[in-house]
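Each remark here refers to the structure printed beneath this line.
And then chain A:
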Amino acid sequence: MRKVTRLALAVGLFAVSFGTWAADKEIVIYMQMGGTQGDASTLARTNGARAAAAANHVKLIEQYSKWDQQTMIDQFKQAMAAKPDGIEIMGHPGETAFAPLVDQAEAQGIIVTSGNNPLPGIEAKYQTKGFGYAGADLYAGGYLTGEAMVKAGLKAGDEALVYDIWHQEGRSRSSQGVYDALAKAGLKVDKLDVSAQVDSETSLAIPILTAYIQAHPNLKAIGTQHGNVTANLPKVLQAAGKKPGDIICGGIDLSPATVSAIEQGWISASFDQVLYLQGYMPVMQIVWTKRYLVPGLHVNTGVGTVTPQNVASIKPLIKEGIR
Partner candidate 1 sequence: MSRVLGMLGRLEGLPVAVVLALLYVAFMVFAPTVFTGYRIYMSFFQTVPPMLVLAVGLTFVITAGEIDLSFPAVVALSGFVFTWCFETFGVGWPGFVLAIVAGALVGWVNGFLVARLRVPSIMATLAAQFFWYGVTILAAGGLQIDIGTVVGTPVHTLFVGRLFDVFPLQALWSAGLVVLCWFVLNRHRFGQAIMFIGDNAEVARVMGIPVEATRIRLFALNGALAAFAGLLLTLEINVFYPTQGQGMLLPVMAAVFIGGTSIAGGQGALAGTFFGMYIIGSLEAGVVATGIGGYWVQLVEGLVMAASVILNVVIGDQGVSALSSTARRWAVGRR
Partner candidate 2 sequence: MAESDPPRTALRVVDVDKYFGSVCALKTVNFDVGRNEIVGLLGDNGAGKSTLVKIFTGVFPPTSGELYVADRKVDTASYSVKTAHALGIETVYQDKSLGEKQALWRNFFIGRELTYPLGFLKVREQKRIANEIMVNTIGFRGRGIGVESRASKLSGGERQGVAIGRAMHFEASLIVLDEPTVALSLKEVRKVIDFVHKIKEGGKACIYISHNIPDVFEVADRFVVIDRGEIVAGIDKGKTSLKELDEFLLEYSHGLRDRAQP
């Protein structure tokens, strides 16, 4: 080939690849994962987000707030300061706290979207700019779990307990759903608050629930929407001398311990938020909005409960941290 042609070819190839590369430039996303790295309510979300990031040339910066509302706000401010392409937040701190901050971020051209806990007002305002939601409708999910518990063998007049973080409104929406479902079916439902101590070291719940069960010998149901409490329920029941089925239990998420518990019949229903989607979707949302101006998508990931009947097929995925 002649020298000029070769040169032209080289320049052409270079231009094409540069163009593709430029068009496909890395997107930087700050994402709120929720609890602590690796815990049951956070892991699958992290894995989903990382999978989406790896497949789409995204630099993912993970933020862990231990579910603390103030930390979530602080982390959003830190994210804003870094001027990324997009930020994903959770609704725990509430709309009043977030609204001015989101306004600021949007004004700077940062794409903001949400997950796990909704911010309906802000979502409506910035939907066209890519503000979406990927999460379970927490209340509906809790309600579903409560109904599944009733179906597993409860009747009107039975005593039930819902044990969750009642002192934080943002974290008790789904347990309120459980409560209402049980109440609607005619049960006498009591609430007990998960203290900060138990929240950080859940095995401490064992004596507390044992005490409660002993103090209420007619207790027929325990519901919770706290991931680690759910995982500890079998131990609690064993310590109280109960057999599977004596007390109908309902919970959330799918840690290995919870899955075993479902298999053995200790837990009758666990609400599955499909955390993997809660990680994958927000990353995709920001990518699509950034590249193709796609408006915000509202995706409900809370689509079912895992029961002793369907647990066998889901197990292998859980082991990998996907479900």
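How these were chosen: all candidates are chains of the complex that A comes from, given by their letters.
The rule we apply is simple: a residue touches a chain if its C-beta (ideal position, glycine included) is under 8 Å from a C-beta of that chain, and two chains touch if they have at least 3 such contacts; residues count from 1.
Source: prediction; values computed, not measured.
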Of the listed candidates 1 or 2, the one touching chain A in this complex: 1
Footprint of candidate 1 on chain A - complex, ascending: 36-40, 43, 46, 166-167, 192-193, 195-201, 203-204, 206-208, 210-212, 214-215, 217, 228, 231-232, 235, 239-241, 255-257, 259-260, 321
